[in-house]
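Take a look at the structure set out below.
What you see is part of a larger complex, with each chain still in position.
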């Protein structure tokens, strides 16, 4: 799983129905590019989070049919970027 | 999911029948390489879009049998590349 | 999907039986490393092609049991590498 | 599979229930970024370990429903980073 920091909520009114109303967040890996993740735990900008990818992201987002390849599955209690 | 910008439609007359007639678009991640994505929402060149990869790209493109590893699942309302 | 150019046929007499006799080609992404792809459309060296990866590569290569992680699913009509 | 070194245990009290109480470890590939892996063998900081990704990480972590994309499946007896 990747260690990312939440930046903000992403607004996209035009999306496929399978995505439902699950919140999508912009996250950023340290020194990496921005990605979009489905939020399955309820987090806020600034949080350091655990993001799961691959096929595991689907069930973590709510079910086999959910079209996610990156899902936030946990909030890290303390993370200091040294 | 990746944040990409749509460049143009890709023309490929010679392709496997499982791909059907779904539109294929050339997309570009910021600072990244060009990729080809299946369009599931109907977007136009210049749009910033949400692209899902991994196994989730198949169902997002129309079903488990669709041979996609990158599918556009949403259009981002406002995206400023700072 | 990736945009690759076909370089040549790969000869490997010693391989697992699940791969059958499907042709394997050496392909190259622009500025990227060489990879090996299963040819599902019939292409020749020099062709610019669409390569699908992830789990979708298996069915595109002929069935769920085919051990491919990169399959050529289409030939691009015109591609100019600017 | 990747060759990683275990750094420490990760503390995240707020996570989805599917993750259960399996230990999560911070691991580091040589010259690569830090990742989080599910520990399926019982290892300690400093160990060089084998990490499996992709869909195989799920079953290695305990079952198809376990939301892991990186699971430690073995400890390497001797590894010298030359």
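Should a chain be cited, it is by its letter among A, B, C and D, assigned in written order, with residues numbered from 1 in that chain.
Here is the rule we use: a contact is a pair of C-beta atoms (placed from the backbone, for glycine too) under 8 Å apart; a residue touches a chain by one contact, two chains touch by 3 or more.
Given the structure is predicted, the values throughout are model-derived calculations rather than measurements.
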Copy number across the full structure, from 4 displayed chains: 5
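The rule is short, and it goes like this: only the chains that are shown with their structure count from here on.
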Interface sides of chain B and chain C: same vs different residues, half threshold: different
Centre-of-Cα separation between chain C and chain A, whole angstrom: 31
Geometric centre distance via CA averages, chain C-chain B, whole Å: 19
Per-residue overlap in chain D, given as positions that touch at least 2 other chains: 55
Chain contact graph, described as a line, ring, star, complete graph or other shape: line
Touching pairs - complete list by chain label: A-B, A-D, B-C
Parts of chain A lying in touch with chain D, wherever the complex brings them together: 1-3, 29-32, 40-41, 50, 52-57, 59-60, 71, 73-78
Of chain A, residues touching chain B in the complex: 10-16, 18-19, 24, 26, 33-37, 53-55, 57-58, 65-70
